[in-house]
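Every protein chain but one is kept in place in this view of the complex.
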Amino acid sequence: MVLENAKFSPAVSTTDTTPTNPHDVARCILRRAQIDAMPGVAKVHFLNDNARRTNKSLGDATGLTGLGVHHVEIPVGAESTEYHLHHHEDECVYVLSGRALLTLDEQTFELESGDFVGMPAGGPAHVLHNPGPEPLRCLVIGQRLTHDVGDYPRLGKRLYRNAGQWNLVDLVHVVDPKATPGSTVGNK
Amino acid sequence: MVLENAKFSPAVSTTDTTPTNPHDVARCILRRAQIDAMPGVAKVHFLNDNARRTNKSLGDATGLTGLGVHHVEIPVGAESTEYHLHHHEDECVYVLSGRALLTLDEQTFELESGDFVGMPAGGPAHVLHNPGPEPLRCLVIGQRLTHDVGDYPRLGKRLYRNAGQWNLVDLVHVVDPKATPGSTVGNK
Amino acid sequence: MVLENAKFSPAVSTTDTTPTNPHDVARCILRRAQIDAMPGVAKVHFLNDNARRTNKSLGDATGLTGLGVHHVEIPVGAESTEYHLHHHEDECVYVLSGRALLTLDEQTFELESGDFVGMPAGGPAHVLHNPGPEPLRCLVIGQRLTHDVGDYPRLGKRLYRNAGQWNLVDLVHVVDPKATPGSTVGNK
Partner (left out) sequence: MVLENAKFSPAVSTTDTTPTNPHDVARCILRRAQIDAMPGVAKVHFLNDNARRTNKSLGDATGLTGLGVHHVEIPVGAESTEYHLHHHEDECVYVLSGRALLTLDEQTFELESGDFVGMPAGGPAHVLHNPGPEPLRCLVIGQRLTHDVGDYPRLGKRLYRNAGQWNLVDLVHVVDPKATPGSTVGNK
């Protein structure tokens, strides 16, 4: 070991005493009353007029960028989104209050407060419906990857998301060069 | 447009009628009673003997791989982990029941049921303590990145995690070649 | 610093004297004569019958997985690929021998031995043509990302590559939900 690390600067100062602003760290916290008081954003899914929800992004409000964390309220009779699946992003739901009819691969299950649903990337298509009588409130959490592919099986559509660009196509227009007989398509 | 897509195979079969096994999709659901009945894993943090929790990985149980989603129960008097921050992974906590004393950058806040804390990558160091009198139960959610760096500021330690390898060092032994006067260290 | 690293195992053994097999490390080397003797793979681009080349993957042969490194030979009169651009992957070419007509965004440039072309992700569409009289030989190097989008502007086609799945569509069938007037499409 011929070289001494002593010639290099330390990576972390041991004399850094900069006080943190209490206001700054407090911004990481959203109390129940603050969440209740957030106006939220009224969202209608771009492919489903009955997918209506009030969305409060707890993650955005506290500075998260790599996780989407949403407090979602779905009125009686409405759906959470258009029935869909993600090929690359994991998603999950935790029910806070109300009841939900969850459809997974066209099979329906009833959910209530305290129930959890994990929706692995590439897994079953899913949608929530609120059968009433109360508003359905849940936490919806998802990865935020730079690249994802989503399917809307009931509409025969596929959505490619790449670095913020959204491309929507009908699945009947999508072909697979690798699956074609005689293809020599390979790796770059 | 000289070439017809008609020569290629469709990417998605429109005649695929394979029925999904109802048992398989039901594995995505964990009902409240099932979560209560999970034995959980007793965890003690490798750097803090008083960081004791019962951990139920809701994400692992339902097939998630890109998100860590945990139902965590912390007994009275114990802490959630060793006081730490992640440089690259976002984390967040939603309190389900009980009370918590949350420390963020050495400032303490009291939390209760329905409160949310977002801990952005690179953000304030954090730890939860359960002051009693009940068990503290919360959801803890985090990214699962291939690469991360974590700091334990009270112990002066840094943990490098790369593709499953964990390397722990004392910060006094870490130097920064780029910060060194006269350095010409650059991009590859 | 209340905790001693001494209780942990070292990350790297200092007594590991396993000898490396000389045959194994020699596999990283391809000498000029070995490259010449490789049979190569005759490739015709799946969208262009005149894009004919003999491809020797120097990277694959030496165990690289994150970089594509190819020795490419293009016969007189043929093209390198179908005219295209990558939205997310960088590519570059170094001419070893012969002459090339390089088209960049429909402008043509003549290249010869020792010339270099960098094709940044999202940059100009490109293709090489060998005007003769000799075979054109070059090194072609590219990123191998898990996700990419490629365009074939002369054919009006787009190729989405995600984790090994290839989806080809005609651009006339691709719509942008975010660009639609009145859209409230947002981040997850």
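Chains here go by letter, A, B and C, matching the order in which they are written, and residues are numbered from 1 within each.
The definition used in the following text is that contacts are C-beta pairs under 8 Å (C-beta built on N, C-alpha and C of every residue); 3 or more make two chains touch, one makes a residue touch a chain.
Quick caveat, the model's predicted, so the values are computed rather than measured.
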Fill in the blank from the handout: Among the options C:63, C:133 or C:164, the absent chain makes contact with C:63
Problem - Contact partner of the left-out chain, one of A:62, A:130 or A:167 - result: A:167
Fill in the blank from the handout: Residue positions on chain C contacting the omitted chain are 5, 7-12, 14, 20, 22, 24-26, 28-32, 35, 58-59, 61-67, 69, 89-90, 92, 94, 102, 104-107, 109, 111-121, 123-124, 126, 139, 141-143, 145, 158, 171-177, 179-181
Exercise for the section: Could you list which residues of chain B touch the chain missing from the display? Expected result: 41, 43-44, 46, 60, 68, 87-89, 142, 144, 146-147, 149, 158-160, 162-163, 165-170, 173-178, 180, 183-188
Practice task
Name, in rising order, the residues on chain A that touch the hidden chain in the full complex.
Solution key: 1-3, 5, 8, 11, 47, 155-157, 165-170
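Heads up, the rule we're going with is that only the chains that are shown with their structure count from here on.
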Fill in the blank from the handout: Between the Cα centroids of chain B and chain C the separation in whole angstrom comes to 35
Exercise for the section: Calculate how many whole Å lie between the centre of chain A and the centre of chain B, each centre taken as the average of the chain's C-alpha atoms. Expected result: 16
Completion exercise
Per the C-alpha centroid definition, the whole-Å distance linking chain A and chain C comes out as 32
Practice task
Specify, in ascending order, the residues of chain B that touch 2 or more different other chains.
Solution key: 5, 8, 11
